[in-house]
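A protein chain is absent from this complex, but the other protein chains hold their places.
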Amino acid sequence: MIDETSDRSPEPGPGTTRRRALMLGAVGASAVVSIRPALAQTQASVINCEIPVPDAGRAGSYIAADGSVVPAGTSGAFPPASLAFKGDDVKKALAGGQLPGTTYEQNQAYVKYIRRLQQGTSGFTCFASLQMPRG
Amino acid sequence: MAERLYRAASAETLLIEPLDEFTLIFHRASGLTHLVAAPAPEIIAALDRDQISAATLLERLGTRYELGDASDELLQARLDELVAIGLVAAL
Partner (left out) sequence: MKHVFTVRIGPAGFRVGSDWRAPIRALERLYAGYPAPEDNIPDFTVRLFAARPWRHWLRPSITLGGDFVLPEAAPLPLSQGVLAAEMAMNLQMAMGQRRYLLLHASAVEREGRAVLMTGLSGAGKSTLAALLAARGWRLMGDEFALIDPASGLVHAFPRLVSLKNRAIEVVRKALPEGRFGPLLAGTPKGDIQHLVPDSRSIARMGDPARPALLLFPRFGFDNAERGLGPSEVFVRLTQASTNYVALGERGFAAMTRLVREVAACAIDYPDADAAITHVERLWATL
C-alpha cells in the first residue's frame, strides 16, 4: 500500500544514504485530481430510468395485492399503472413513500410487484440500479 | 490555541496504486477515485496510523525527505486538499 518510491529510511546520520528530494509546493495548483463521472453516468441516470407496472410483455394484466401479475379483471387486483414510474419515484416508494397517483393499497401492490422484478423483465435494470449505493 | 491533529483514512479503506508521477487512490468509504501527485502519497504514508499535528508532520517529512521548500503554509495547503476529499481527517 505504501508508495513504492518512499523511503522508510532511518534518521540521517554519518554514513547513511541521502534522502529523496520532495517538494511540498505541488506542480500545478493542487496535488489531487478526483475522477468525476463522465456526463452519462451522473446520478441523474437514476431519475431518468423507468419501471412500467406491469412490464411491457404483460401490458394490460392486473397486479394482485401480493405483487404477482394476474389476468385483467381479476377481482381484488389492481389495473396496470397508466404511465411507467420514474426511477426517482420508485426509489422514494421503496423507502416508504408512495408512488404518484396511487391509493395506499395500489401502492403496496405495485411496490411488491417491483420488488419481485426478475432479470429480463422490462424495468429490472432500472430497479437494480436503484439498489446500488451509487448510481 | 489547541493544535489540530491530522489522521489519514485507515489503511483498510484505501486502495493505493502508484502508477508513474501520479498515484491512484480508491477510497472505499466514498467510492471515489483520486489521482494524487507528490507530496500527497508521501504525506499519507508519513501520517501512518498516528494522529499528529502539522508541525510534527513537517518534521517527519523533513526526516524522511530532502524538503526543498519546507514551509507551514505549503504543508497546510496540501493537508487542506486531502481533508477536503476525505483522505485525511482533521481532528
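Labels A and B are assigned to the chains in the order they are written; within every chain, residues are numbered from 1.
As a convention for this text, a residue touches a chain if its C-beta (ideal position, glycine included) is under 8 Å from a C-beta of that chain, and two chains touch if they have at least 3 such contacts.
The shown structure was predicted, so the numbers you read here are calculated from the model rather than taken from an experiment.
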Shown chains contacted by the missing chain are A, B
Contacts of chain B with the missing chain: which residues? 15, 17, 19-22, 24, 26, 28, 31-33, 35
Pick out the residues on chain A that sit against the missing chain. 33, 35, 37-38, 40-41, 45, 48-51, 55-57, 59, 84, 119-126, 128-129, 132, 134-135
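Rule of thumb we're sticking to: only the chains that are shown with their structure count from here on.
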With chain centres defined as C-alpha means, what is the inter-centre distance between chain A and chain B in Å? 31
Which stretch or stretches of chain A touch chain B in the complex? 1-9, 11-12, 18-28, 30-35, 133-134
Spell out the residues on chain B that touch chain A in their complex, using ranges where they run on. 11, 14-16, 18, 23, 31-42, 45, 61, 63-71, 74-75, 78, 81-82, 85, 87
